[in-house]
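In what follows, a structure is listed as structure tokens, so that the remarks can point back to it.
For this depiction, one protein chain was excluded, whereas all remaining protein chains were kept in their positions.
Labels A, B and C are assigned to the chains in the order they are written; within every chain, residues are numbered from 1.
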């Protein structure tokens, strides 16, 4: 049956993009998930927020995150498959994104540790000095199941959108290191051995220009804990990543890049996580469709499987086509990132095209994941709202994908900004092959740019949404059909 | 500020429909919720599925549902305010719907016990014989905090849409009572003192025509438990109603109406719950908007409250207008129900108009509630996905509203059926005052009805959605504006 | 039946000590527990550790402890009955102990907030200067349901026995206040409006001589939080008191007494809590016996209620007699405290007698509570280990009574110390009326005191245990019998 590839997070991308060098790795990884991983992930989700042991019985602060042993096995599986080291070995983010796609079909939260580890290794390799790289990079890239993990900690309690105003963590130089003091509120992968952290050097100007990016290990030189975890956050999903509130108190850290270019490094970090989020959103949507399919094929009503009911069948056809479009958008954004991620300031026009594509992809794919997960619950009827049948999980996961790394609102406005400043919509138009329907949209945007700033922002949403959809459809035109 | 009425589930309907006889009751009830009820509801939601004590320590089966004492206080508050007895005293469902609206703003799950108690009392009063009414009705309508509760148990494990095929509970006559044996899978308000239950009299034909409706008390004549609760269901929300799997084993029951008209009685029961669901959905959407508003007014980004950001402000304006439309649709459907609920077969054309409106309202308001709750989470950004801030609850609640009493898919097809059979869209067109935009929709539907049955069903969704939206907008035209 | 008084925590003490001025208060309080309180307490226990909301949605640290509303109603019931204000109004701890006895029969954890509030009010009234007393004491003693609560925070992570070595909280003078910085590890009643806190003034000597006692309000003068709660502790029981880890960071505090006499004030605080613990232990043991009795009367095996099985019946008789002894010991220790609590250094010989009695009572009654709770589980057989039947709770509660305020080991050694230093065993012998069997014990102790320090400690346990038991039996000789 043509629908069968929907049940496999290897087969569906494979159908669309053809063979890659990683097919056997991916097939093996998928086989592991079917046989063992799925049940582990279910158990981790069901157990809820993991537990932190703050002190050992001798009274020493230890901040151990107490996932069950299975969790660590599950986590290690992706590192071993190469979600991190392959990017450096092959000098390409492509294997990482393929593995993140596959992971997210089963556990979209687990893609977060992989992504933030990648987002730690990349700026370290790009902006770290030789000593720093030599000391830390090999630890992240170990292939022996003992690799360190990375983490990216930017946000503080007052909010994540306006980092310029809200980062209150202060960095003070101390010999050739720095000392950081502050509280990070959404610290993904709390417990990681290495984190990149946004902070403001003492005396730096207010606003985003005063931010710098630092590398911060879990342990100080003397072996003491370098940060403490105030608590793990009770999130509705993505329970396979421990998100914590982290307290920095004179914590040892190393500057990455120049002190006054931190905001650019931060945005580069976000580039990676937005693409990973887009890729993961598509995979999650595929999963929701696959589960809806399984159910609709075996549930009988009015004498036939509900998949054969005409209205529902049409909904499946439409969802699957939209899935293809969403994949095209996310994948193309990933390809662009692969081209530009090594750029430094001043950035090329290609970089700005990438940025626009990334905002559209983050926005559009997450929205699609949410709506598809919701629909999947509705297909299941009453079973959809029971914790017993797992299906409600996909909506919880999708809502987080739609919010972290910037909500729809944020992506739309950032896309508008790169259009305003860099005319990136024209580059996009060229890039996707000048399809006529997109021409209309580009013209409408050009007209829109004549409005006052207030109006531009206020009335942007329908235009932005349309641009995303048309771009996705145009890109999907180059991919094989699914039926 | 004009937005202020959004924060009150009394003030917003009051603004739209004007004063009622129940204003002081409603204001007092709202005051209780603010002062006490909200915190109780939070605690009940957070605690999750309540606990059943199956046996006492002497080994006797008791099936006590162990909510904390606060729950019973919260529950009783609505009964005392008159959600049940006022409908009978005033011979109008209006006070019930007003109280359900208000309740649902704070705890949409709690509206379920009220609704199913109403849905038990109504068929009892309409179809019960004198002895049955005399024995049971006064228990439901007590005003002394000792009223019985009702419950409506139709669905079995194989699915809720196709009752004709899936109800396997058998009823066997036993003197002037019946004995029911079977398992009910989604039994709302498990533990109620009285339930209406769908079952098939032994020897009755297959399909919906063979169904009958029975009244089933919690205790047998001899004081023994008349049904057992296999377990309570782990739902993602509506934790203020215990939904269980109920086992009937030779359970004593009383026939309501004639044995071969059960399906009509069942549909009449659903009429009430669909309207209650619509009313509750609107209230939940109001709540999500109110919470988003509170947050957007106090959250600062880029130097001003986020409510003042143009794109977000526009979203608020649109949501509020949509809320008005959704209210109009739900409320009008309720008014129609109030006109027709005492009808018996053969039903009038007014009844069919009501049915169409009810399906549109159930479908449209629940969808609006889901999308609004999702948007409210996005407005909250990262805080939106934390269990700490309650806002994620509204999406969980809304998803259940969208699914129980029939999903969107079901409502759309049932609306199509009443259009096909009774041309109810024409009646609707007349009823809402023949607005031109609806004329186009009605014509399109007439054309659609020429298609094959398969095509009619397959391509119906956009037409049905449009009919709902246009009807809501037309009805809202009669209501005061909110800004 | 003579056993009936065992089912009432009013009737049993009343039988032993006769009428008091508080009988009607106690009876009303007991009636409330039966009707409402028991179910609330069950729900609080079952829900587990309460939840702290650390931040409000505006990002402000708030540290709200989110018990359900019922909890606050339950808590307030005891304050309203006078567990705190009656002690000051009647200048006697007697009403407090009677109310704590009654409370502990239903919820021994709830006695903790009452006890620590008392332990805050007493040193404040005794050692606070006039301004401090005027400002804070009336808040604690309000009778209008808005009274403040107190708390006693001594222990830090390295352990509670050796305060001299382990209190690392530092106090720095700041005008007429002090600033405290440190972490308290077992902070009972975290969230209280006022706490007494052990700290070491900067520059004070090491060891117990360098400790001082401070009064610390929840809010600073400027309204900010004066301490934060790192987390609440997951205890196996006493869930009706929020025990937290508290962080003091330049927290405003007021010195009580002289800076170099803190250790004496701390010990005076412990005097109160040890007696409350003893009283509560006896009440808990009574409860376990009462529940065992209920079960044994209705459980049938081998043709008769198990209470009628000879071996079990004998066990009941012995338990009840031991309960009488335990009550006598705890009650007498309370009477002595009532005599001496206003003493200041240098303390009288009566004070030292009290100390010995307090150590014996804390030790002996808690051990009795543990063994009785364990036995009660065994009486219930398999039901005893199910969470469904509440009986396992009493063992969890008892284990905490046996450990907090000092374990058996600690009480035994402190008793030995007051014997070594003050020959308090001789005073005890006189006090209980010179019974012959105690004469032997006293002689044995005198001989024991000739041993080396090492041997004295090593071999003390059997002597100390015997002293406690013989004292309890001697004191019980003055009480009415129970059968």
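One rule holds for everything that comes next: a contact is a pair of C-beta atoms (placed from the backbone, for glycine too) under 8 Å apart; a residue touches a chain by one contact, two chains touch by 3 or more.
Nothing here was measured: the structure is a model prediction, and the numbers come from that model.
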By the document's definition of touch, the residue of C:225, C:403, C:444 or C:479 touching the omitted chain is C:403
Among B:113, B:159 or B:406, contact with the omitted chain is made only by B:159
Which of C:159, C:173, C:433 or C:477 touches the missing chain? It is C:159
From B:231, B:345 or B:434, the answer for touching the chain not displayed is B:231
In the whole complex, of C:387, C:430 or C:443, the residue touching the missing chain would be C:387
Those residues of chain C that touch the unshown chain are 155, 158-162, 165, 185-186, 233-237, 299-303, 309-315, 370, 374, 377-379, 381-382, 384-388, 392, 395, 399-400, 402-404, 407-409, 412-413, 454-455, 457-461
Listed in rising order, the chain A residues that touch the chain left out are 36, 39-40, 42-43, 46-47, 51, 53-55, 57-58, 66, 68-70, 294-295, 298-299, 380, 383, 388-389
Contact residues on chain B toward the hidden chain run 54-55, 59, 157-159, 230-231
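In this section, only the chains that are shown with their structure count from here on.
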Sorted by contact pairs, first entry is A-B
Per the C-alpha centroid definition, the whole-Å distance linking chain A and chain C comes out as 52
Rounded to the nearest Å, the gap separating the Cα centres of chain A and chain B is 38
Residues of chain C that touch at least two other chains are 54-55
